[in-house]
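Moving on, here comes chain A:
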Amino acid sequence: MTQRSLKLIGAGSAVSLLALGAAQAAEDPISLTIVSWGGAYTQSQVRAYHEPWMELNPHVTIINDDGSANALAGLRAQSQAGNVTWDLVDMLPSDAQLACDEGIILPIDHDEMLAAAPDGTPASEDFLPGSLGECFIPQIVYSTVLTFRPGAFPEDNQPSSIADLFDTENFPGRRALQDRPGTNLEWALYADGVDPDDIYDVLATPEGQDRAFAKLDTIKDDIVFWTEGAQAPQLLADGEVVFATGYNGRMFDAIEVEGMEAEIIWDGQVVEWDGWVVPADGPNVDAVMEYLYFATDTQRLADQASFISYGPARASSAELVGEHADLGIDMNEHMPTAPENYFAPIVLDNDFWTDYGDELRERFANWMLQ
Partner candidate 1 sequence: MAQADAGGVPLETGRSGKPASEKRQKLVTADGTPLKRALQRAERRRVLAALLLVAPLLVFLLTVFIFPIGQMMWRSVDNPQVVNALPNTLQALQGWDGRELPDERVFAALRDDFLADAERPRREQTIGPLGIRLNYELSAARGAISRTARQVPQFEEPYKEAFLDAHRLWGDPALWRVIQREGRPLTMSYYVAALDREFDEFGNIVQRDENRRIYVSLYGRTLALSVGITFLCFLLGFPIAYYMSILPMRQANLLMICVLLPFWTSLLVRTTAWIVLLQQQGVVNTLLVSVGLIGDDNRLSLIYNMTGTIIAMTHILLPFMVLPLYSVMRTIPPSYMRAAKSLGATPTTAFRRVYFPQTLPGIGAGAVLVFIISIGYYITPALVGGQSGRMISNEIARHMQQSLNWGLAAALGTMLLVGVLVLYWLYQRLVGAESLKLG
Partner candidate 2 sequence: MFDVRDDTAFVRFDRVQKSYDGVSLVVKDLNLDIARGEFMTMLGPSGSGKTTCLMMLAGFETATSGDILLGGKPINNIPPHKRGIGMVFQNYALFPHMTVGENLSFPLEVRGLGRSDREAKVKRALDMVQMGAFAGRRPAQLSGGQQQRIALARALVFEPDLVLMDEPLGALDKNLRERMQYEIKHIHESLGVTVVYVTHDQTEALTMSDKVAVFDDGKIQQLAPPDILYEEPSNAFVAAFIGENNTLRGQVVRIEGDVCTVKLSEGGGEVKALRVNVEGEGAQTTLSLRPERVMIAGGDSHMDNVFDAQVQELIYLGDHIRVRVQVAGNDEFIVKVPNSSSGRKVRVGDALRLGWAMQDCRALDPS
C-alpha cells in the first residue's frame, strides 16, 4: 500500500522522484535462469510454477534454458570457469549425486528450506520415501514404460507384459529401446523371471550381468536404438517399430494430445525421480530459495500434474491431482503412481548405477557394437 501511494505521488510530483527511486530499489528486477528439459515438460513447469510465481513477484523474470540433457557438463564447466550463470537446474538424482560429490551444487536442508505439508508434516516425511537427496529436491515421479502399437498384432493376441517384449515369436516386429543400459538390463532380468525387488542384487554379480545381456541377445536383431526422448514416440507413430520404450509423460502426450494409436504397458515400469538442484555460487541464491519454497509446496506439485502425466513427489499432493488443464481428462489414472499402474514397479536404484554405471555402460556399448 505504501508502495502504491509512493508511486502515485511520484507520478504527480517531480520532487518525489528520488523517493520513488528508493522504493523501487527495494525490489530490483531479478532474472532467474532455470534449466530444464524443454518441450512439454518445461511448459508444465512454466504453467504450474513460473507464471504463478512471477504474478506474485512482478520484479522476477524467469528465463527458461533447455539445457538439462547436458546439465552435468554445464554445471562443471561453469563452476570451473568461476562464472555460474544458472540459478536452478532440473536434473536426475544420479547426476545430482555426482554433482553433489563434486561440490558444485548446494546441499539442501529439506525441512528448513522446503514447505511442510498442509497438515504440518515436515517436508522430509512428506516427500516420497527415498526420493530426497543430499543436494536434490524431487518434483515428480516419472517412469520408463513399454508402449506398443495395437494394430500391429491380432486383437486376441495383444502384448501385456515386459516378457512380451522379449517374445519375438508371438509378437514379431522391431523394438525401439534406449541406447543405454539403464532400464534395458532391468527388464531383461525381469523378463527372465527375476523378482523386481531382487533385480539390482542380481545385476551386481557378473553372472547376473551375463544373464541380462544373454536375454537381450535374443531380440538384438529386432532392436532399433533411440537416443533422444522425442524419438521413441516418433518411431512408433511412423510405424517403424511395434514396441517402443519411452518416458510415460511423452507417451501420454503422444497418445492423448497428438492422438497416436498406442497403448502403455505399466508392467515393470521403471520408476525414477526428477527434481531441482541449486548450483553453488549461483548469481541469485536467495531469490532462488524463495522460489523453491513456493514451487515445491504441496499445491504446486499437484498443479504440475494437470499439465503433464508425471506424478507429484509429495504424498500430500496425490489427493489434489485433478483433471488435465486443457483436455479435461482425469489425470489420476495416468500417474505412474496410480495404484492400478503401480502393480509391478521397478524403482531405479541410483546407488547401483552410481557404482556400476561406468562398467555397465562400457559393456552395453560393446554389446551394441557387436
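How these were chosen: all candidates are chains of the complex that A comes from, given by their letters.
Here, contacts are C-beta pairs under 8 Å (C-beta built on N, C-alpha and C of every residue); 3 or more make two chains touch, one makes a residue touch a chain; residues count from 1.
Given the structure is predicted, the values throughout are model-derived calculations rather than measurements.
Note on chain A: across 1 or 2, the candidate touching it in the complex is 1; the others do not touch it there.
Chain A contributes residues 69-70, 72-73, 76, 98, 100-103, 107, 174, 179, 213, 224-225, 227, 238-240, 280, 351, 354-359, 361-363, 365-369 to its touches with candidate 1 in the complex.
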